[in-house]
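Reviewing the structure listed below.
All protein chains but one are shown in place.
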Amino acid sequence: MIAEYLTTRFGLPEWLACGGVALVQCLILLGIMMFAAALFTWMERKVAGRIQDRLGPTRVGGRFGWLQSVADGVKLLAKEDLIPGEADGLLFRLAPYVSFCAAFCVYLALPFSNGWVAQHLNVGVFFIVAIAGLEVFGVILGGYSSASKWSLYGAMREAAQVVSYEVPLGLCVVIPVMVAGTLDLVAIGNMQRGWGVNWLVFHNPFLFITFFIYALCTLASTNRAPFDLAEAESELVAGFLTEYSGFRWSVFFMAEYGSMYAMSGLGAILFLGGWHGPIPLAEMLGLSYANHAVLGWLGDLLGAGNFLCKAFLGVAAMMWLRWTLPRLRIDQVMTTCLKYCVPLAAAMFVGTMLWTYALPGGLLPRSTPLGAVAEAPPWTAPRAARGERP
Amino acid sequence: MINWHTCFFLLFATITCAFAVAVVVSANVVRMAVCLIASLAAVSGLYFLAAADFVAAMQLMIYVGGTLVLLVFGVMLTARGPFVSMKITPANWLMAGLAGGALLILLLCAATSVDAWKTAAVAASAPAAEGGHTVAPIGMALLGIRVDALEQANPALRGGIAGYLLPFEIVSVHLLVVLVGAAHLARARRRRRPAEAVPDASRSA
Amino acid sequence: MELARLLPLLLLSAWLLPLGSFAAIVFAGPRMGRGGRKAAYLATGAIGAALVLSLAALGAWLWHHPLAADSQAVAPLSGDWYTLAEFGKLRLAIGYYIDALTLGMFVMVTLISTCIHVYSIGYMREELGEVTDPLVRGSDGGPLVRPGRFPRFFQYLSLFCFSMLGLVVAGNIAMVFVFWELVGICSYLLIGFYIERRSASTAANKAFLVNRVGDFGMIVGIMILLGGLGTFAFGDHLGAEGKVEPGIFSQVRPASAEHGLVVPDGLVRMAAADRLAAVYASMPSADAAEEEIARQIPQLRRAGYGYGLLILAGLGIFCGCVGKSAQFPLHVWLPDAMEGPTPVSALIHAATMVAAGVYLVGRFYPVFAPEVLLVIAVTGCITLFLAATIAIAATDIKRVLAYSTVSQLGYMMFSLGLGGWAAGLFHLFTHACFKALLFLCSGSVIHACHTNEMTEMGGLRKKMPWTAGTMLVGCLAISGAGIPLLIGLSGYHSKDAILAQAFSFARHAPAHAWLFYVAAAGAALTAFYMFRLWFMTFSGKPRVEQVYDHAHESPAVMIVPLVILAVLAISAGWTLPGVDWGLPELLEQARPLGTAEGFPEARTIAGLVVPAEHHSHAPAVHKIVSLAAFAAALAGFLIAAAFYGLRLLSAAAARRWFAPVHWLLVHKWFFDELYDALFVKPALFLARQAAEIDRGVIDWAADGSARLCLRIARIDDWIDRWIVDRFINGLGRWTWRLGLALRPLQSGQLRQYVVMIAVSTVTIFVLISIYRNYAFLP
Partner (left out) sequence: MPLLNQPVSLSHYLLVGAILFACGIVCMATKRNAIGVLMGVELVLNGAAVNFVAFSAPFLRGDAELALGLDGHLMTLFVIVLAAAEAAVALAIALCYYNTHATIDVDQGDELRG
């Protein structure tokens, strides 16, 4: 839309306009991600400190040490970058960027507000889950190529853990998708408009439980405590990160925080109403495109703020859990997944299915595929009208 | 006028083919896996370009997990030395190359043999935006209703008979059976000593 | 629900319940509690429920058709539950034929069976654990020890009840025959219950074989009826086109002839087949021939065609009844059947097996011609006297009762043969009650004494007061005790009716007056041997101290059925005052159409007169007969008391005086020996000759052919070895070489296979493209 505007208004070549807009979008997303990583690095230390009855960083940048992240970054950049002699150099260098790219690509399909999404994908949910799963590749490659036993152990644990937890995670994601009847994240978000009771997490008791399973699986798939066995500093020195230092190390960490934020955001959209607050403030104030374009934009901005807050709260909860719970053993991790999460998620799936189809009318208007046929969706229109083959 | 579709196609096709060749020439199993996943990810990009968004997402999702497991197995089963490679003789390379090359030539001939395949119908404009909404139709097709074939003249075919409910169920059951079978095959057993594993008697038979 | 639908349903349930219990015990018997204890409860419950259903059915019947002193015959309900098959016009069906007789039999059978089931729970208790049978020698020389067969016993009982009920409810002869044979096989199984005892297995075989003789006659009868009448069914059926197809009874006694006996057209045609064939040959068309034949049939009937067949059919059916009801000359199996457990004897003698014969005669009564009835009467008369005399000399308590049964069955047949339809069946019912009672009492005694010999008993009255009391009731009932002309035990009423009919018959046909005298003498004999039994068993001093000391009263589970049966034995013959409801009235309601008048001379074909039954109730007849019967019974009782009760006379002395007679009676009139000489010995002789022929001629021929085969086989072997085998071996060798040549191709190298597949694919495509004129190339 903007690219068209640029082309017609300023006569830029099309490729330049499109490329420029894409670049700007990427930069915005990168900025959000970097900012989030920096903020969370600081916050993690503060939260850890508070929970452990310490103060955490206090000096750098004033009262709360809020420039601590910058200081850390400078330190890491200045550190010597080591590559072990036995290591597989190419993969060793590649690994952090694989992780970071995966974490970043998630943001491409993540809507921040109504229509505020870099690439509006019809299969957004699947895309995000698939890309988020790619992050583990970096970890495994890093662990393998370090030519260190600790790293390899860490990487293998990570692989087993992530592959296992993708099953319940996928099931948990599918449940709200089933209720919503679409894979389009923007549509799912807009479906939960209105008061907070319209959020999918309150749609039925099964979805409520599903949300907590989702949160648990998110912890595991982003490799956070109590599931951070890949690092496990008490057993494996630093797991897959043992041989990394300096900038590459920091890239891994940015990827981790980035994906934490992204997964919290996904959870917010799927369960917690996305960019719609508990009170329909924007509607009350008349902030909609129907009134004026600027008002509508303001409403979207409010929604974006809402969304960022929810995702932020999710990350805060993750930190809270990290510094509260002890780390699990690897067999306990697998038990939690295969013996509890998977059956529970499957049961929730069945329960939601029964609830949605057995009960007449849930809290949300049903727009299941079968219902959609009755309402004559666009694809039932004659094909010739859509300019396809006759 | 730049054709974006062509641009992205060239990009993804290049990545796909290059990494596929890299899989062939690489000797290290982990690097092979990395190349493979790059190639497959690019294939999924091609799917997006061909207006198959759901298939693309599935490709990404399933092959990521699948290749990840491949990778892990590769690492675990070849972990005796840090980077084990198994060399083959140049004669083998030649044989394989000749066979593969002949097959490639054959396929290329076949791919370019039909004229209608070489002329794009409406590809001049970006088609993905229009055609890339296949999630719901595929879901309906798997439930046995072909919403893309509603104007089908034959009422028997239109009535959902042409749907994919039965194959879907068959594939589901097949997957279940395969999972059980794989778990059975891979169940933990007493590990034999290497000396027993390759008895001399069987070699001389 | 209307009666026509309710009754079949109730009776079907009552009938199938024992079958269900049988099936359940067959499959799960040994697992029903310890030693199969619960099988007894299951079987008893099933038959008890059947009793309840039967009573309900009877109640429903009486509600719709209340009895009256002059109750008219009520049309029976007949129909089919299920059609097994249809062959042309012939239907094979599981049908029903329900009238008051059926319902009465149902109640009687289920009631007696229930009592016997309950009794058996106590009697067969030993079978729960391991059983030591002192009469059989095991393989180690000691007494045989075998596992108990408690569930098996009840399984047989259930099957027995099912078979009997099926026989009673059956609506066609085919079904009757099936259940007839089922009853036979059940009695076979139960008589041979102690299969290890040689005597038991022989007795079972004997019962089975003797019954086969009778059944042969029965099959002949059924075949004649089927060939002549073209149907199996008793009652009328609604045909396929809504046409009423007449059953056997309405064909033999058509309504058009006021239910008089008429030789049916079918039988006439059958008998005059030659003449009718000639008619067919002479007439131009089949229709015309049919017309002509229809015109001729009355003439032919008057000429006597078909009457012989009717008599033959009746005799055939009766022949089966002779076998089943142990009538002379096929009575020999019944006393031997005492080898079975005593409750089984009670069941066979009272309610099921032997009653089946009498019941069938009663059921087929409309079909019997006067000549057949005379045969029946004479047979019954001979039987009753013969059996009574043998009973006098017997010392085995169960054998006395067995012969008494034969004798009483003789009475029933006798009565039926003389036209006393209701009287005979009345006696069947009352006899069922008191004979079951007597057998169960004797079982109680045997249970206590562990012996059957009366000469080892005596004085048991004090040890077993209940048994002695109830048995006394049974003896009084069977002897026909009562206050003349007023009231009496059940046997008094039924036997009086029989004798009255005999007297009435004798007055109409003086030539057959001897029948009455023999029957009256039989009554005296009955009283004598029954009280002889009672006195020898229960009164006087114990003869063998060991037995006496060991004896004890039976448990309550055995006593209660005795008491119930005793009450029945007393009261079964009574007519309820006020409403005039009783067994005779019930039977009168079931009387087959057209038989009420007997066979007055005008309607009989052979000039024989069978008096109507109600004539014998006339006071003139009744008073005389009543007094005569009472006098006979009293005489028998007094003699028995003189010999065995008061010991005024010496039994041993009497034996000496009448030594030849006693010798004859102890050997049972030498029937067994006679049959042995007449049938068994010749049969064995023939078998031996056949065996000789087998060995000498057939074996020789078989050996010779075998030798020939061997020679041919040798030649064949040579051909096989030198021609066929070499060809095959050559083929195999070539295959082997080819395989060896191709062997290196399978290198076991996965990669090589892949290359081969790729190269092959390319080759195939290249070949195809050459063939298709390079169609694949751009």
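Lettered A, B and C in written order, each chain numbered from 1.
Everything that follows uses one rule, which is that a residue touches a chain if its C-beta (ideal position, glycine included) is under 8 Å from a C-beta of that chain, and two chains touch if they have at least 3 such contacts.
Given the structure is predicted, the values throughout are model-derived calculations rather than measurements.
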Option from C:Thr83, C:Thr132, C:Gln546 or C:Ser747 whose C-beta touches the chain left out: C:Ser747
Residues belonging to subunit C that touch the chain removed from view: 742-751, 754-755, 758
Residue by residue, what part of subunit B touches the chain that was omitted? 1-3, 5-7, 9-10, 13, 16-17, 20-21, 23-24, 29, 32-33, 36, 39-40, 43, 46-47, 49-52, 54-55, 58-59, 62-63, 66-67, 69-70, 73-74, 77-78, 86-88, 92-93, 95-97, 99-101, 103-104, 107-108, 110-112, 114-124, 127, 131, 134, 137-138, 141-142, 146, 148-149, 164, 167, 171, 174-175, 178-179, 181-186, 189, 191-192, 194, 197-198, 202
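We adopt the following convention: only the chains that are shown with their structure count from here on.
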What's the overlap between the neighbours of subunit B and those of subunit C? none
Can you tell me which chain is nearest the middle of the complex, judged by mean CA position? C
Using mean C-alpha positions as chain centres, tell me how far subunit B is from subunit C in Å, no decimals. 81
If you average the Cα atoms of subunit A and of subunit B to get two centres, how far apart are those centres in Å? 27
Which subunit C residues sit where two or more other chains touch them? none
Which parts of subunit B, given as residue numbers and ranges, touch two or more other chains? none
Under the stated contact criterion, what part of subunit B meets subunit C in this complex? 88, 92, 95-96, 99-100, 102-103, 106, 109-110, 112-113
Looking at the complex, which residues from subunit B come into contact with subunit A? 1-2, 4, 28, 30-31, 34, 37, 53-54, 56-58, 60-61, 64-65, 68-69, 71-72, 75-76, 79, 82-83, 130-137, 139-140, 143, 145, 147-148, 150-151
Residue ranges of subunit A in contact with subunit B within the complex: 14-15, 18, 86, 88, 90-91, 94, 121-123, 126-127, 129-131, 133-134, 136-137, 140-141, 144-145, 147, 152, 155-156, 159-160, 162-163, 166, 182-184, 369-370, 372-373, 377, 379-380, 382-383, 386-388
